[in-house]
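Removed: one protein chain of the complex. Kept in place: all other protein chains.
Up next, chain A:
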């Protein structure tokens, strides 16, 4: 069964003068999906979002919102709502006026507009703040008003441009859940831009990883985590980041020798090309410390960072290999330890193309 598509991008390009900001973007977003666009700054994720909003005109390709080509449709006719990083609340209007702004433009009767806004305000906990001005609100409250302003319109699509980056850490975690719950309750389609891979992983059904104007990989969060298509995605998804170690495959392609002290050999889950230089990816959480002589990698502890629940261990000369331990171990800096990893958790990348092998 093919799902009904809400947003469809076919070969979308965007140029700013000589700068190629979006390169041949292919993206299909089904109705009701929560899609996260994630990547480092300057990767084009915000440009892509703003293009969907109509705030940027695309230079090439085709963009559809519910089967209608919108390449040249101005923002006000696209029926999309956006929550800005800066919230972009109208500073000269009270909360209620901010919420009803779009309705007033549509000449909705005053009483009706107020009723709709009050209902929305109640669902997101703003009912006591309706007569305040934005400057009289805290960051979290402003964030809610920005969301409320989007919800009031009942748009086809919600666009979020790093909405949580101005909030403190604990509020961010809370709002993360709230936005997702809201999305589910409204049955809306949402596109969410963030540079924080945890936000993307925890909130979205579908994660799009971008770099330098190109979609590196897209898929379900765990799919990206389990089967990263490139070294970039592997390093970007997951926290702390994946360890990368140079290595060479052996004569029959069933094991890889790491180019670190002791030249340990790791068994591979499947056979690959023999005598080939590779980059080996090992997730910190997949490495475990085993009893002396039992592991495959013998190394020395150089850093220990304990957060109570988890311990981050840096091993090797400069703490090059990171290991995450969820249980407490009696270890200290300078100890020699043996590390082991399951063959299925080993990722291999081509050192030249950086693509997964």
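Rule of thumb we're sticking to: contacts are C-beta pairs under 8 Å (C-beta built on N, C-alpha and C of every residue); 3 or more make two chains touch, one makes a residue touch a chain; residues count from 1.
Everything that follows uses one rule, which is that contacts and distances are computed from a predicted model.
Looking at the choices "Glucans biosynthesis glucosyltransferase H", "Deoxyribose-phosphate aldolase", "ATP synthase subunit a" or "Multiple sugar transport system permease protein", the name in the UniProt record of the chain not drawn here is "Multiple sugar transport system permease protein". Only one residue in the set A:40, A:60 or A:74 touches the chain that does not appear here, and it is A:74. The omitted chain makes contact with just one of the residues A:114, A:153 or A:211: A:153.
Contact with the omitted chain, checked across A:55, A:130 or A:214, is made by A:55. Taking the complete complex into account, A:134 is the one of A:134, A:228 or A:247 that touches the chain left out. Seen from chain A, the chain kept out of the figure touches residues 53-55, 74-76, 78, 80-82, 84, 86, 88-92, 101-102, 105-106, 134-135, 149, 153.
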